[in-house]
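Take this structure, written in structure tokens, and hold onto it; I'll ask about it next.
Left out: one protein chain. Kept in place: all the others.
Let's turn to chain A:
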Amino acid sequence: MAGNFWLSSHCQQWLFDRQDLQRDRQIDYAVLTEDEYQKILIFYAGVIQAIGEQLKIKQQVVATATVYFRRFYTRNSLKSIDPLLLAPTCLYLASKVEEFGVISNSRFSTVCQNIGKANQGSNRLNNQFDPVVTSLLLAFEFTVKNKYGFAFQQEFPYKINNIFECEFYLLEMMDCCLIVFHPYRPLVQYCQDLGASLDKKEPAQMDAILQMAWKTVNDTLRTDLSLLYPPYLIALACLQIACLTLQKDFKQWFAELNIDLEKMMEIVKVILNLENRTLSRDQLIPTDFSLELHLFVHRVFYNPVLKSFTACGSTLLSIFPSRWIRLLSTVSASAGCC
């Protein structure tokens, strides 16, 4: 849907100032440093991305899911719902909203085979659930166990019903604002425009720039940028970075744009900072990510409650006394945090 960004809920309700974010995260910042908080979100952005790749979900859907994830935790403390449950829920809701709803049976069984659960998969397919959510769940179980086993000391604990229930909270907390605008489309448009102003002899050059910028846009999903700046600016900043990296000089073209260049440079700074600090692209996990920290978040916050939830056959809302957060901060401090 084309839609008008300027009239959209994205523009009117979901672009914040840094101060807004700071204030909204007070509860978490009371116990985590901003850096630690970001690392946790980066970690889960990585998990969502990994699942997306495994199920061959369109990048658009993955991006929407990641933005949902951030939006939820903008309004809520990390302790309100286990991120490990919110992540598949975001993906599921995004797949429905972006009309990715139909996953074919053959694709589904490929997924099951890939993750070595063919039998289990066909059993589950026969039950009454949507194949999309079933495969999502299987992929999470698999990934959590194999790829992120270091971070979770137990198997993926949630069931489809938990996802369905969590979906309600997600929808509500996002105020039912479902349409997310991404930098991808403006990026392609800008590239076309830029290409038109270029020498026609070098189409390959333009492709390289687009690819580079596209990857950079993917990286921005690990930052707060989608909550702070409109997508067209993010697209331009990524384009700028791509041009700098590939050492193309398009100063003239950028200068002619009628935009707030200062703001764009702010975005560029954030992205460069992200790359310097954390990213090794192949690993999806920030290199200096403190595993202990994450472990504590997960073990201390969620597991005890989970146990009781599963025991009652009931569900998810893991509400934690804030004292646990305080406890966490002391423990992680004493553990030295890598």
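Everything that follows uses one rule, which is that contacts are C-beta pairs under 8 Å (C-beta built on N, C-alpha and C of every residue); 3 or more make two chains touch, one makes a residue touch a chain; residues count from 1.
The rule we apply is simple: contacts and distances are computed from a predicted model.
Undergrad: Of the options "Nucleoporin Nup43 isoform X1", "MOSC domain-containing protein", "Protein kinase domain-containing protein" or "60S ribosome subunit biogenesis protein NIP7", which is the UniProt protein name for the chain that has been left out of view?
TA: Result for the unshown chain: "Protein kinase domain-containing protein".
Undergrad: Among A:41, A:63, A:138 or A:163, which one is in touch with the chain left out?
TA: Of the listed residues, the one touching the omitted chain is A:163.
Undergrad: Which listed residue (A:24, A:224 or A:266) would be found touching the missing chain in the intact complex?
TA: A:24
Undergrad: Determine which one of A:179, A:246 or A:265 touches the chain that has been left out.
TA: The single option touching the absent chain is A:179.
Undergrad: Please output the residues of chain A touching the missing chain, sorted low to high.
TA: 1-4, 6-9, 11-13, 15, 20, 23-24, 27, 75, 77, 80, 92-93, 96-97, 99, 101-102, 128-130, 132-133, 161, 163-164, 167-169, 171-173, 175-179, 229-230, 232-233, 258-260, 304-305, 307-309, 312, 314-315, 317-319, 321-323, 326-327
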